[in-house]
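Take a look at the structure set out below.
Yeah, one chain of the complex is gone here, protein chain that is, but the others are all in their spots.
Just so it is clear, A, B and C label the chains in written order, and each chain counts residues from 1 on its own.
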Amino acid sequence: MARFALSEHSFEIAPLRAQLLSDRAGAFASFEGWVRDHHGGRAVAGLRYESYAALALAEGERVLEEAIERFAIVDARCVHRVGDLAIGELAVWVGVSAPHREAAFAACRYIIDETKSRVPIWKHERYADGDADWLHPESPAA
Amino acid sequence: MARFALSEHSFEIAPLRAQLLSDRAGAFASFEGWVRDHHGGRAVAGLRYESYAALALAEGERVLEEAIERFAIVDARCVHRVGDLAIGELAVWVGVSAPHREAAFAACRYIIDETKSRVPIWKHERYADGDADWLHPESPAA
Amino acid sequence: MSRLTVLYFASLRDAAGVASESVEADAADLRALYDSLRQRHGFALPVERLRVAVDGAFARWDEAPRAGSEVAFIPPVSGG
Partner (left out) sequence: MSRLTVLYFASLRDAAGVASESVEADAADLRALYDSLRQRHGFALPVERLRVAVDGAFARWDEAPRAGSEVAFIPPVSGG
């Protein structure tokens, strides 16, 4: 079953969280990336995410499988938006259920870090001054 | 405004998360504690949380204020259930919004750790074998 | 002698059989007050594992019991 997905439209969190409910899980950690109104000191008007979908889905799935192997968790999911996003919109959601909180936090952090550094998705920012740019960071952005 | 609350009934997460939405926030981390079906190798039938409400509210608020002082976050909330809970029910919810994910994760972890170790709330577990016990851990439980 | 109210929680309440009681305290400090109540009710927890609060705020064990105050003995917490 696919644990990683790309979404062309805004998506609901509650059904994703519901997929992770388990009587064995005492802990649930989640992370969300939201579109900020500024970046590197510049006012951001909006952005677009683009992906190499076939490879992004395969690599995203690999990240989640690695998290399940490395940490004592029950299950995990990640959904990343593609297309045009406005300020404040949800860009990425990660959810992890686990028996204990240590593993839930560690796996959640691992999934968002690896997704940001390895999954072929690119951010195109439009700035308030009319300029626009693809982000190709030297190292994964914070 | 109160950032920490006790709830005698099951509560909705979405309105709590909505209180933390901010154009300045690029990251949102949350943690949930769910009632597990086992503890220390014993099958758990259900549990009850009891609090010293006046002190729990004051100490919980202090934990959230400390998180805001120590970490570069925008805002945070924590709600803890009291009363009878069934397996799988939400026992505690923590949410943190921040410009960057590092601070969101660190503050979220701080809030749940400090809440578990300092806020006067006690767990009474009923086991499948009919036994029941108050949990008074030597050190904060994992 | 100071008359004050004592609050019990969790296993202390179960052992005492009441959630609160009014006591006449002649103890020098809150530590001695707990020790006398521990003896009376057979509390399993030693004072080292507890915290103490007076009138809704954490307090020190070497404080003297104050007449009219509300003293709470806080066993190790287990929320979350």
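Simple rule for what comes next: a contact is a pair of C-beta atoms (placed from the backbone, for glycine too) under 8 Å apart; a residue touches a chain by one contact, two chains touch by 3 or more.
A quick note: this is a predicted structure, and the numbers were derived from the prediction, not measured.
Note that the undisplayed chain, when the full complex is considered, contacts A. Looking at A:E50, A:E89 or A:E102, the residue that reaches the missing chain in the full complex is A:E50. From the options A:A29, A:V44, A:A91 or A:C108, the residue with contact to the unseen chain in the full assembly is A:A91. The missing chain lies against chain A, touching residues 33, 49-52, 54-56, 58-59, 80, 91-92, 112, 115-124, 134-138, 141.
Note that in this section only the chains that are shown with their structure count from here on.
One inter-chain figure worth recording: chain A and chain B are separated by 24 Å, centre to centre, where each centre is the mean of the chain's CA atoms.
Within chain B, the positions touching two or more other chains are listed as 33, 112.
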